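Only one protein chain is missing from this complex, and each of the others stays in its spot.
Order of writing sets the chain letters: A, B and C. Residues in each chain are counted from 1.
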């Protein structure tokens, strides 16, 4: 328990450093009998992988996943599923000069103080590369949630720096490297990123994630609320600094007469809550939004200190995403999937026998985006 | 594990319903030898209690806490500390009419679907009353963090509905029922709340919480990041819909050259990160911000359904806070304390032997608010 | 997490000292909808309570349990069930003389070294009184297991000191204070205990516990095996020094051709395994056996040291059971119930959808004792 496991019943234990032999994870608690092949996982990994456009890091790795256990004759067995991704494009030479300094905005300084030792190659364990593991584990969760309950989990970029990206269509999201749900705005996004790169700077982004088809009743009251665990999952993604569920910070200036979603036999009349009330899913779309900080590694001179505590000037070069948010959508989807599958299992552990006389009301009338 | 425990090493298990015999908790994992008396806990409970001004619920309860175990001759023994608060002002009669309907914006509908049974009296377990338990447990954590490490945890209201509240002084916070750090704005807040009540409506709020004096190195990489667990803790408070650490959603439009906090031998030059990098505390102030939705119970007619799924119109009367955010500051402080003490213990479990050659740099030059 | 919680999905968190205000627990994870009254729990507590015969401690406590939460209109709600037992017969004066010495065979010395503080009154938290809480929590588990699955959990004393007690009938067990399943042997047990008391000594015992009706498939492979968690549960009872499942230590000299239980369509032909194979229940009776050491508190002069490390001679007087094993049967049953309910819930979390084509074979032909 140094915090590398996620989930209580569908538990993902992550391992690996950016420039070590491999990254991977063990999934313990996956229900048996689901068809699962490496290709199912690879498809999600490919959505996140670097090198897909000039706006993301040029590190090129196939990120090929190998299933080491827990699958027999194409089906999950109920035993731990170990996933392995060998590292291949490890130019450690690029990083040796940062061995003795702490990069501003990075984990370097606090991790050094915490452990007294640090794998400085490419950020080691703090590298965004670790998120490939989450995407891989999330792919298993996503598949089960869809096959068992018809749940779909999808995300998109809703803002890139100062640019708000109005939602137009889910179909568009998969067609561009920004995960933008809006085709018209793409030239503006491209130009914006070119400018950021020209300025040798980086920029933040905002991602929206949703889950449709989640049954009413998942989540726990009090501490392990569905939204609380979503917040934990999202804030646990590298570079995330804010999380909203439903209307989020807009609630501060909202009236109760606006915010409280009314119910009718035909469904909820609105979804300000974002699909969670009292920590438990309402059957409406789960709506989550996250803020991602600008990449800390920028090719500008910045002040810092070295291992001896002496002042230095340093410039982080290397192959970095000028906006880490661009590749964050699949990661956020994966984390949402991991939260949901865990609560699916927890729910049926305790409540498998509940037979509620009240009919489940249909999904929100004013629900999702499409 | 229906999610009523918080923390892995300093574990708080909460119990109790609003109108049952009692609420309370068991704290397991408190280090031995700390002086602890009921008065230490009562002081924090009194900061949260209802009935302190005309802007909060008029339910009047002494909220007297009794220590049932884990303290011997005035000191903690290392054994579980059970805290008990008997309920006293339980006018169950007020609530009987809501037994057969689901209040909009409340946990009623999803909880009913989840459990098939529901203690409808005053919201039962979903009542904000449960947060008294968190404040009580947080008081123990706060005391230990202060005595052992000199850590101070404080919060204030930074926005009430549309009104932004500029920070002026910590001293002011304790002098008014709003936890406002600004005395001049008080008449405006009073008038605003009067207007909301007149409109038979409710309103949201924003709370800022900070921890000063947290040593560098607390938190875990990857999933159990300090900020991830803070997000979990905060989103787990009733009515919270958004959480920010450091600059939060402002990061979306920030440049990396602005956001990345530079280091000098004299300290960090800024604190955009909010005291956490790579999931681990930097030694700077921990800065957290939460959005609280407007109270769902308002004296207006609202549409809903009854247990049979039939449409109804209902008005929630009773003694409700028109802004639950007003009493949320002590709760947010308590939750931050619970996260920090847990990570304090986790840190020394794994890293007690680390002797780091690099000097710890002083607190942020541009750190906290005072 | 100082180890006062038991179970992962049906989690019991225990608190309280022998001579503090109260003992009790919080049960988190109980399925909703089960009828539950204080009388259900009291019945089990009464089986364990002191003062029932001259062979057990004369401390007299009604051990009245109060349900503080989690039950509404006579049914469990799915929320934490807090149970409270106030201490009443606390003659602290009896114990003050042991404040400065470490009683041989007791937790005194290692606990003092561990915590640097110790509630010495009656053993404080190390008192057998804490086991009342387990019996109370176990009563809830037992009731659910019986109502939901028809599982019966029963135990008896199979040896008292040198005296082996041949099993005769379950009916007899409840009729004598020894939990002996054999009426003829009672005079011998009485005489034996009288002799032990006369010699100012104490004696060990062996308890057998069984669960009938456990469905096939409960338990987890590898670490959290059903038998591993049973061993954990049993060895966690005060004074237990050995645990066997099935044939236990007799296996050492057994041949594989004898031990391996053969299967037929009519059922297993034997139950050497004790109802668990590969960590998972087979559908046969679960058979467990535990060894209980002699009471450490005896009215003889014994050598020890005091808080300053100086040698002392001490005699433990007070109201002690000369054989703690006599009252251990209900505790062992309770712990077995807690293990089983936890695995019942874990099983359905992961495997609720499994539809196995092979018919479940009937209970062992040569199964239980009756």
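Heads up, the rule we're going with is that a contact is a pair of C-beta atoms (placed from the backbone, for glycine too) under 8 Å apart; a residue touches a chain by one contact, two chains touch by 3 or more.
Note that the structure is a prediction, hence the values are computed from the model and not measured.
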Selected residue (touches chain absent from view) among B:9, B:36 or B:159: B:9
Chain B residues touching the omitted chain (full complex): 8-9, 29-33, 78-79, 148, 221, 345-346, 348-354
Interface with the unshown chain - residue positions in chain A: 1-5, 7-11, 13-17, 20-26, 28-30, 32-33, 66-70, 72, 75-82, 84, 114-119, 124-125
Hidden partner interface residues of chain C, rising order: 1-6, 8, 14, 102, 104-116, 125-126, 130, 159, 161-162, 196, 199, 201-206, 216-225, 227-236, 238, 241-265, 269, 272-274, 276-283, 291-298, 300, 302-305, 307-311, 346-347, 350-351, 354-361
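Basically, only the chains that are shown with their structure count from here on.
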Central subunit by CA centre of mass proxy: B
Inter-chain centre distance, chain B versus chain C - centres from mean C-alpha coordinates, in Å: 39
Mean-CA-position distance for chain B and chain A (Å): 25
Where chain A and chain C are represented by their mean Cα positions, the distance between them in whole Å: 45
Numbers and ranges of chain C residues touching at least 2 other chains: 8-9, 29-30, 32-33, 78-79
